[in-house]
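Only one protein chain is missing from this complex, and each of the others stays in its spot.
What follows is chain A.
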Amino acid sequence: MALTGLEIYKLLPRTNCKECGQPTCLAFAMQLAAGKVSLEKCPHVSEQAKEALGAASRPPIALVKIGAGERVLEIGNETVLFRHEKRFEHPAGIAIKVADNLSAAELASRVETINRLCFDRVGRTHCVDLVAVENVSGDPAVFAAAVKAVKEKTELGMILISEEPEAVAAALAAVAAQRPLIYAATAANYEKMVALAKQHDVPLAVKGENLAELAQLVEKVVAAGAKELVLDTGARKMNQVLADQTQLRRQALKRFRPFGYPSIVFATDPDPVRRVTEAAVSLAKYAGIVVLDTVDPAEILPLITLRLNIYTDPQKPIAVEPKIYEIGAVTPQSPVFVTTNFSLTYFCVAGDVEASRVPAYILTVDTDGTSVLTAWAAGKFTPEKIAAALNESGIGDRVGHRKVIIPGGVAVLSGKLQELSGWEVLVGPRESAGIPAFLKQFWT
């Protein structure tokens, strides 16, 4: 995002001295906006103006990395308010709390459980990202021991939750190399916290009481030399969280620098349903990290799924795995449908097959996630490819017949497909809504 002519003009001294070679400061601003001259041409420009012009070339929201090695979490670098404008770039991190006053055995078992919060979604594994160790004991030594114990049990990145610089310093001694996130710098402790973050090169959370105070505090923290920040607006009630997260993102995209960092949100409701709902709102609305105090897989699975959905790229078609799907209690006599692996196509077909009450197989051919007619037009849904899928998928071993039903829209493929595959090709209806009637009529 380059600066506009007006923004540059406001940073200039407005002397109209012509020393830059332009007739007026306004003309110079125009040339700068168009990238035709450099700022060095102006001998009277202030340091503040140089800084502002430099800042404009940075992305509106900084990229922050938490953790090290394989499981490093990257958040930030977002550019839009709505995913349909472009896409959301870096899926929010999900963090699970661990209190430092647990016994060694309790702590070990909780971290084990957190490590197992991994779920298979559309053929890939998705896990929680961070362990947030909280200094409940108030004792730096206990906190440091707990943090060290967690580090030994997990590869996940960590958040060190304590507003006591002493406790954070003690914990960092053991885990600085893992680049944990320090939580948090406040108005009271920020000098010491910034010093720790700089000394160990770790990201730092900044916590304000409200948006205005947060903005002031971030400016102080940045002036003190901290670079990688995560913001907490202090809001804990859902309506305020939503309002604050929206402002953070909106102002950051308008290049309000103090808010140009990812955020952290705590879903704190004691009721599990309300807690998951809070976290879900934060995932949909701009949070960089969502912290929960639960290890119940039933709470985490919907959040993992929602995160995956929200952060998919709307420009790319969503595909299902190309394989054999069983609908209902299939038998060797069940019909076999062929379609593409565009998820919209597959779910239409699957839904209508289900509605027919006839158990059936659906074989999805890999068409890079494009629909039947799109794939056919692009040469991705050819007799050769369908024949190969019939042969290689193993569907022949699962059914006693050799009949395959193809979409009515590509009836033209039937002859060639029959020849290549040796299967009898039945041309189904053009619309999957016609499948129940088709099966009644043609499949006995």
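One rule holds for everything that comes next: a residue touches a chain if its C-beta (ideal position, glycine included) is under 8 Å from a C-beta of that chain, and two chains touch if they have at least 3 such contacts; residues count from 1.
Going forward, contacts and distances are computed from a predicted model.
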Fill in the blank from the handout: Should one name the undisplayed chain from "Pterin binding enzyme", "Quinol:cytochrome C oxidoreductase", "Protocatechuate 3,4-dioxygenase alpha subunit" or "Dihydropteroate synthase DHPS" using UniProt, the answer is "Dihydropteroate synthase DHPS"
Handout entry: Which of A:A27, A:A195, A:A280 or A:V427 contacts the chain that the document leaves out
Key = A:A27
Exercise for the section: Quickly run down the residues of chain A that touch the omitted chain. Expected result: 2, 4-7, 9-10, 26-27, 29-30, 33-34, 254
